[in-house]
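Complex shown without one protein chain; remaining protein chains in place.
This part shows subunit A:
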Amino acid sequence: MSSTVILIVVLVVVVLALAVGAGVLVARKRRISLTEAGKSEKPKDKPQGGGYATGSAISLAPGGRTETVEPPVEASPPADVEPATVAEPVEPVEADAELVEVVIEVEPAPEVEAEEIEPPSGRLERLRGRLARSRSTLGQGLLGLLGAGDLDEDSWTEVEDTLLMADLGAATTEEVVTRLRAELSTKGVRTAEQARAVLRSVLVEALRPDMERAVRALPHETAEHGKQPAVVLVAGVNGTGKTTTTGKLARVLVAGGRTVLLGAADTFRAAAAEQLATWAERVGAEVVRGKEGADPAAVAFDAVKRGVEAKVDAVLIDTAGRLHTKTGLMDELGKVKRVVGKLAEIDEVLLVLDATTGQNGLAQARVFGEVVDVTGIVLTKLDGTAKGGIVFQVQRELGVPVKLVGLGEGADDLAPFEPEAFVDALLA
């Protein structure tokens, strides 16, 4: 009696072992290599840089946080489109006969049905996803049987390298890789093409494409004062391109038929005000500036005051570059914001980050965020070889969207940030 039980058990174990072994083999065989396919495609004349390309124009929104009842001018589509887009993206279930059979065997997991009601096609994916997390042989074997995809070791290394080299940082890279692993399994990816598409979508998703990226630089109406100019404060560490960005943004606004006033609150660096004045001259905007060494808060205040009087559409305030570690300078920046706030609400605080900046970018964003409540990030110098991957971390940790991208020294080299375009440039 007992011997038959043992026999049965042994048999079952042997069968299982065989099945799992087969699964592992299948999985191995099915591993996708990105390297071979990828190499041939890529043009070898690398340090080309500046892969970032986008067709759309910078979207602007009126300032005035409290009274944003009015519909955004050129901002993202209104809410009525929503119901249509929510529809489940139905995954193409490949007609794999043997897969479906396996599914039926493994399926009896009642608690899954109880808690979630989803189309059956999702269950297989969820199972794969769950298995993907376990790195055991058993899990891998089952995964193989379920037709989950995986990359070979070289490809994983390559993916990891790409991300690390783009300054995503060790932690974010690991996170993305984990996500990718799960996604590859759940989606049952089979070809390098698909794998690359999945990688791209994982990255795009990590950039939260749904964030509001319009720059609040348009005037808004208030009940008491009538038209109020939008006030934009530009801040950042030294040498990231604040003045240039301010100039370019002014140009974008002027090109859109708006009137702009520039406030040169960088009273510290030699000739910074002149640099801004040159920009203002180019675009035909007025500049309010103080003496070298003057109180930047006072200059900013004067600029806004002048802007309100002259009824311009936007006041852009350029501040001096300051390292986030200098408490005194950060207090000064806080004061600029506070003092200007007495006159008009600051609608947009743009933090200018240099794409070449590495992991320190996060520290910068964090401190600036604490001091002046950053509402948008401008990633400059993306025309070089730097990828600017630090914004992944910055966006995630601060919840502040990247709004603009600087692409060079030319007057028109300012573009809206688009997650897709950014990721394409990163993977190029």
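Quick note on the criterion: a contact is a pair of C-beta atoms (placed from the backbone, for glycine too) under 8 Å apart; a residue touches a chain by one contact, two chains touch by 3 or more; residues count from 1.
Just so we're on the same page, contacts and distances are computed from a predicted model.
One chain of this complex is left out of the view, and of "tRNA threonylcarbamoyladenosine biosynthesis protein TsaB", "NAD(P)H-quinone oxidoreductase subunit 4L", "Signal recognition particle protein" or "Sulfate transport system permease protein CysW", the protein name its UniProt record gives is "Signal recognition particle protein". Contact with the undisplayed chain is limited, among A:T178, A:T191 or A:T327, to A:T327.
Per the touch definition above, the residue from A:I32, A:I390, A:V405 or A:V423 contacting the chain not shown is A:I390.
Contact with the omitted chain, checked across A:V177, A:A363 or A:A428, is made by A:A363. Interface residues of subunit A with the unshown chain, by the touch rule above, are 47-50, 161, 164-167, 169-170, 237-241, 244, 247, 268-272, 274-275, 277-279, 292, 323-327, 354-361, 363-364, 381, 383-387, 390, 409.
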